[in-house]
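One protein chain omitted, others in place.
Right after this comes chain A.
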Amino acid sequence: MAIRRRDFLKGVGVAAVSAGLPRLARGADAASIYDIERFGNARILHITDTHAQLNPIYFREPSVNIGIGQMMGQPPHLVGRAFLERFGIRPDSADAYAFTCVEFEKSAARFGKLGGFAYLKTLVDRLRSDVGEKHTLLVDGGDLWQGTGLANTMQGRDMVEVANLLGIEAMTGHWEFTFGEQVLRDNLERFKGEFLAQNVFLTEEAAFNDAQAFDKATGRVFKPSIIKELGGHRVAIIGQAFPYVPIAHPKRFTPDWTFGIREEELQKLVDALRGRDKVDAVVLLSHNGMDVDLKLASRVTGIDVILGGHTHDAIPQPVAVKNAGGTTLVTNAGSNGKFLGVLDLALDKGKVSDVRYHLLPIYSELLKPDPGMAELIGRLRAPYSADWLEKIATPDRLLYRRGNFSGPVDELICTALRSELDAEIALSPGFRWGVTTLSGQGVTMEDVLAQTAISYPETYVQEMTGGQIKDVLEDVCDNLFNADPYYQQGGDMVRAGGLAYTCTPTAAMGSRISELKLGNGKSLNANHRYKVAGWASVNGQQGAPVWDVVGKYLRTGRLMPPERLGSGVTLRGVEDNPGIAGQG
């Protein structure tokens, strides 16, 4: 963050206090936080994990984001005040609101919604014209096509149109793959930029059957990289898709493709770009997740900057990682359209001599919406607005999802599943997308879809033994807390309704979960069979889509029980961890 911007925001904070918490004023002064001093000769703009949120949203950053082992207390595993201290952000500032959960509801009323593609478009255009078209590049790190009812219904076509108008020149993917190969290819036909993925290969069977690939010799399904001329220098952008698509999602969406981190292939690619193509800079556009990127940066040489996503960490300053070839900077640019990453590079022959980075919150009250983008968004949404904008419930509390173990949104989903499907226990995936609604704001079907809209939404009810339930919790918990980031998948813990347990994140795989108890306080019996409801299964299921189940429940007016129904998680062994700021 630039000092100038912090100073400005300090001023806003003071004014706000004296006037009894007014809204941020729209005006030339306020918007000057977007005046970035010109630096270097190339500017790369980065968005990631917008999850198709076309309009401005509220999104509460996590109060629990635990790092263990070497990751403890290091970005991104800092929350609340520990985060503010680390990055020098004033507690009652707009930035504190954008980057952390501190006093979220109070600040939400003060600073308003963030993000929205019409506002983003205004800022992108401004930052491009500030330095000149020939010096800039706009990239997207994936999870652009999923996250709303509209994107799910249109299978990402809406977001391709938006991406084209915004001017995204290169992207990589994650949820983009969950529409299946045909939809992905159809969308990419329309996309004016490049879809890059160095780590997606044909399976041996698919290669043998002569399946479609970018490069049959290597088996790479997509173009791995592009070279763009920026300010008279050559900059290579390499795409790194989410490495665990066929594991985290149903394999049926990508039967012919195999993923993985593919460090070795990446190193060869970087070496070729530097040696053969003589590029001046190498940037990795990554959907690995921040912990994976930090490890990768310590092992792969020759990458100047990793523009990261997936784990939805909004990190104001890059982390510098040393490796055998030099230093690699690692960023992560948040989620849900809240932020725009601005990477200014001073390029020399064959090297990056200096870097400046800003992660700018998109304060929708400080920016004018771009008319063309606003018109496009309105047109795309129009056919569905009548059905989705009706208020179906008015919860009496803040509803958010993000957090390692639970959040009110998933408690609500689990309560709905148990109630509507008559199950003792409910399980709900630990997704990190999904917007926040303020207490009293009212929930619409569009809000429900923003928490649930995926291409495999079917609910299920089945019997599981207590032992099987524990196995599932252990398995997912290891995806979150394995001490080696390469064995993590980047989601949060599976949410459990009607089930309480103790979690020891620092324990070994298979022994982190203990003291499992049902809602009535009885211990879970390893051999007893329980009726379990859930959704988003990697196996095919037949039940009603989860949004219908949740919508039906909300329309009954019952909302959530006033207190948690035994869905609490007790943490052990992480008492002083700066990745914990309170409940969640």
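The definition used in the following text is that contacts are C-beta pairs under 8 Å (C-beta built on N, C-alpha and C of every residue); 3 or more make two chains touch, one makes a residue touch a chain; residues count from 1.
Definition applied: contacts and distances are computed from a predicted model.
The chain absent from the displayed complex carries the UniProt protein name "Thiosulfate oxidation carrier protein SoxY", chosen from "GGDEF domain-containing protein", "ATP phosphoribosyltransferase regulatory subunit", "Phosphate transport system permease protein" or "Thiosulfate oxidation carrier protein SoxY". Of A:64, A:124 or A:261, it is A:261 that touches the chain left out of the display. Contact with the omitted chain, checked across A:84, A:352, A:367 or A:494, is made by A:494.
Of A:539, A:556 or A:570, it is A:539 that touches the chain left out of the display.
Taking the complete complex into account, A:310 is the one of A:157, A:310, A:418 or A:512 that touches the chain left out. When the full complex is taken into account, the listed residue touching the unshown chain is A:251, out of A:251, A:278 or A:322.
Residues of chain A in touch with the missing chain: 174, 204, 242, 244-249, 251, 258-261, 264, 289, 310-312, 427, 429-433, 460, 462-465, 468, 471-472, 475-476, 478-479, 482, 484, 486-487, 489-494, 509, 532, 534, 536-539.
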